[in-house]
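Structure first, then comments.
A single protein chain has been removed from this complex, and every other one stays in its place.
Labels run A, B and C following the written order; every chain starts at residue 1.
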Amino acid sequence: MSTAVADPAIRDWRQLLVDRPAVALTGVLLLLYVITGLFAPGMFTPNGVRSTLLLACPLAILAASQTLCMLTGGIDLSTVMTANFAAYVAANQSGQGPVVALGLALCVGLAVGLVNGIGVGVFKVNPLIMTLGMASVLLGVVTVGLVGDGFLSGSTRLLPVLRTVASGTLFGPVPNNVVVWALVGAGLIFGLSRTGLGRAIYAVGDNPIACRLAGVRIWQVLLAVYVLSALLASLGGLLFSGISGSVGPDQTNAYLLPSVAAAVIGGTSILGGVGGYTGTILGALILTVLNRLLLTLDTTEAFRQILYGLIVLALAWVYVRLTGQRGS
Amino acid sequence: GGGDDDTASGGSGAGSGQSGNFVIGVSNTLAGNGWREQMICSVKAQALASGKVSKVIAISKNGGPTEQIQDLQNLISQGANAIIVNPSDREKLNPVIQQATQKKIVVVAVDQAVSEPTAYVATNDQVAYGRLGAEWLAEKLGGKGNVLYMRGIDGVPADSDRDKGFQEVMAANPDIKIKEVFTGWDFTKGGDIAVQELGSGNYDGVWTSGIDYTVVNAFKTVGKDPVPVVGADNNQFIQQLLDGSPGAAVTNPAVIGGVGTAIALDVLQGKTVKRETLLTPEVWDAEQDKATLEANSFPDRDATFSSAVSVKPFTTYSNEQLFACKGPGE
Amino acid sequence: MTATPTPAPKAEVVTPLPRPSSRLERFVRRQGWVVGVALLLGVLVLWRSSQIPAFGAFEVRGIVAGTMTLALLAMAQTVIVISGGIDLSVGAMMVLTNCIAARLMLEQDLGPVVLVAVLVVVVAMLLSGLIGTVAVVSGVPDIVVTLAASFILAGLALIVLDGPGGGTHPRFQELLVGGFDEPLPATLWLAGIFLVVWVPFKRSRLGIATYAVGSDRAAAFLSGLNVGRTRIAAYVLGGFFSGLAGLVTTAFTGSGEPRASIGATATLTSVAAVVLGGVALLGGSGTLLGPMLAAFCLALIPALMLGLGWDPNYAEVARGVIIIVVVMIGGLLQIPRRAR
Partner (left out) sequence: MTQPLLQTTAVAKTFGPVVALRAVDLSVAPGEVHALLGANGAGKSTLVKILTGVLRNDSGTVAVNGEPVVLHSPTEARARGLAPVYQDPALIRDLTVAQNLRLTGVDPGDVHRELAAMDLDGLDLDEQVRDVPLPFLRMLDLARALVFDPQLLILDEITAALPPDLSERVFAIMTRWKQRDRSVLFISHRLAEVREHCDMCTVLRDGRNVASFHPGQEGGESQIVAAMLGEASAGVRDVARERRAARERDEEEAPRLVVRDLLINRQDAGVSFEVRAGEVLGLAALEGQGQDRLFEILSGNVRAAGGEILVDGQPVAARHPYDAIRRGVVLVPSNRLMALLPQRPIRENIAVPLFNRLRRWGPINAGRERRQVAEAVTRLSIDTRAAAQARRLSGGNQQKLTIGRWLAAGFRTLLLFDPTRGIDVGTKHQIYDLIRELADGGAAIVMFTSELREIGLVCDRAAVLHNGAIVAELPPTASETDLLTAAHGLEVTAV
């Protein structure tokens, strides 16, 4: 820990990275995109841009729910199971029309979020354990529902509206689902910085004791966060199913760790109190482009995993170094 | 597996000819997968239709060989007379299967083979699956073009076998350029990869290892015209073919479970049965086999429902029994 | 308590010594949870044995050998949690060591196979120590470091073995997990590791230091401990256990499997076992025995469901609910103690 005052230029540069991680991350993203483009020229076509946006969208939405939880110093390990469950329910109930099907899917999110929120907020169960347990419960419920003549068995038909949202094109390289993403993103960015709830979320993550003394009822904030998180997870699951045109009981499982990674890369601290959704958006885009690069390079799955891990670790390390905040 | 058709050495005397109260165990390590669930339903349906079974105990939960070994042990402990197992590994289950046969339990590996000689094996011919689809595609493309080759999971026997059949055909068609990717037999992941590949590359045909309908969807997602896609007999894919997507379905019947059950019951009743039963896939062309496709289209079943619902002469259940998915006494 | 007035009169009052707690009280306070888990395990085993026609060596071996991996992973997680960390890479470490072992042991004689086994455990200890070092040096929270490490280890596993494969010596399998009707080897190994590794460790200065660092890093530092080195040592010991878990997997299945999802599931279950075993996630308390027994309880649930004629997938639900409820109860039990 050097307390010596660094050269002012360096200090400014560091300060910029600390205060505006988005700037640095955008740089990383553009660089990565260009590098990928050199190997896959298709990336520079509208279609290349479009498929990047398309694939980043559900990841970014799952990462949004992770971001919210992490800002309060928690984590949500049940996001992907919630996403799977919700998407499956929507496809399973699509016969009843889009309103009922989507409503039921969001109800899944609401229920999961309420239970998580009550566990974490009211009963003060460690979020890791609470959401881990919840993931286990959901896995069991979904599988039980699927096997034999369970409540989820029977035909699954993707809602046409999800196909339209996921595969339609708004204009140029912009797919329809970016609209949903933009709405969610705008809502989150505005919500986190310009609403009372947003302020409370940061405050609870930064110092729960101070929050309590300032009269903030922490359980309410946590309940809201976990409900929002689960609703976002449901939405992510729905968009996911729209892109692939399929649902499966484990379709988003591979996105659990990337969703955390996107938030970490985006500068959200797992200890709470700092970060935001702008960074997460960039984190999700970076991971998507990185994925594409690794796919193009014909690297093995093995190499991809290793690089993935190293990059997440390196970025987290850089943040801790820059901001001088160390783990407890 | 050997080409000579010995009978399996274990379990043949187990049933001692009596009928009626057999308990059949099922072990599956991919829970909630439509194809696998249908496989289990076909076991139940066949058990019911046979009238010789009192109970089917199905363990369908996610896991690998480690878990499956335990599942098999549990089925042995529960007193099963025959076990239908979709093995998660060719070798690793051998010791526990040996244990089962020592305890006079008939073990039938379905869908994928095990190397244990005391077990019976009923599989779809995966080499033929790879070859037939590839032949269809090569012919469709006139022997040249770019093909997106979407495999399953690297190293899994079924994938290697299919690759063998596929590569045989490709060796004969040197003008076809292939780009190989692995889908992990995951519809979502396969769809993702298809979006990326089709979005930025140019392909004249796609061969899939059964991850088919999400690939067809990907054409719409990236806004390109579909090219011929070789898929499996997934219900949704059949619909897409009927709706005019170019392509062909190569059957990979999930009711192989029912086939295995029929074999197990034969053994239990003292009949002599070949150790290996190999089912040869059929190819259903979108244009030429419309009638077959329509006969095997089940619009109100699941997207991944395997449309080949019976395998004669093994299965004897009705479609209703299969759809009901109820074993004896349920 | 009164302050000394000016001028201080010589104190007449004698402050009484605290009443020493009885052995029983102490035992209940320190080992009560473990005893509870042990009782629960006993009940579950009895229940299971009543469900099936014959409960004998075959069943016992099935339970012990089948759960050994999980029990070892739970131990790995326990050590690291006690030291105040958490390791989301234990499962991936197990997968990696499984793959290394299976690859190197393929078609080897027993001698080399045993050598490989030692080597693999050493590799696991080194890697885990490296992960711990990164966590200590970088100051990045353990959870992020080990999460990233789990990707890296899973990737390495795929490099070692690009698909299911490899093999081992049949004698090695028998030595580690025993034949189908031999519950003894697996049981002896677990008991042996507990007695030979854990008990001396817990009594050693390093063991006490591990608890100290997990309980209160600042106070541990004031007591003259090298906090970083102690934390790394915990990771090394954790690596020892995960390495053993990999070996047991190799022995149990006779081959290697690089699938990452196996590791991820195992990691989460190890955390669950730790929590069920009465080890506080905050660190500094708990024993190795609790999580070990808890792993067995968790593993018995699906079999019990099957015996009840329920879909064994309800076991997942039961597992999740049990974890959450136990943590809630643990939290409630803590309240009166904290108030002291």
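The definition used in the following text is that contacts are C-beta pairs under 8 Å (C-beta built on N, C-alpha and C of every residue); 3 or more make two chains touch, one makes a residue touch a chain.
Since the model is a prediction, treat every value here as computed from it, not as a measurement.
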Where the missing chain makes contact, among the chains that are shown: A, C
Option touching the unshown chain, where A:G74, A:G145, A:G242 or A:G273 are the choices: A:G273
Residue among A:V23, A:L38 or A:L197 touching the omitted chain: A:L197
Sole contact to the chain not displayed, among A:L170, A:L183 or A:A214: A:A214
Candidate in contact with the missing chain, chosen from C:W47, C:F194 or C:F221: C:F221
For subunit A, residues in touch with the removed chain: 3, 19, 190, 194-197, 199-200, 202-203, 206-207, 209-217, 220, 224, 273-274, 325
Chain not shown, touching residues in subunit C: 1-8, 10-11, 13-15, 17-18, 20-21, 26, 29-30, 205, 208-209, 211-212, 214-216, 219-226, 284-285, 337, 340
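The criterion applied here is as follows: only the chains that are shown with their structure count from here on.
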Touch-based graph of the chains, sorted into line, ring, star, complete or other: complete
Between A-B and B-C, the pair with more C-beta contacts: A-B
Geometric centre distance via CA averages, subunit C-subunit A, whole Å: 30
Whole-Å separation of chain centres (CA-atom averages), subunit B against subunit C: 38
Set of subunit B residues in contact with two or more other chains: 31, 60-61, 154
Sequence positions of subunit C contacting 2 or more other chains: 162, 311, 313, 315-316
Contact footprint of subunit B on subunit C as seen in their complex: 52-55, 58-59, 62, 66, 69, 162-165, 167, 180, 249, 252-255, 257, 259, 262, 299, 302-303, 306-307, 311-313, 315-316
For the subunit B and subunit A complex, residues of the former touching the latter: 31-33, 37, 40-41, 58, 60-62, 154, 181-182, 186-193, 195-196, 199-201, 213-214, 216-218, 220-223, 236, 299-305, 324-326
In the complex, subunit A residues that touch subunit B: 40-43, 45, 47-48, 50-51, 54-55, 139, 142-143, 146-149, 153-158, 163, 166-167, 169, 240-241, 243-252, 254, 292, 295, 301
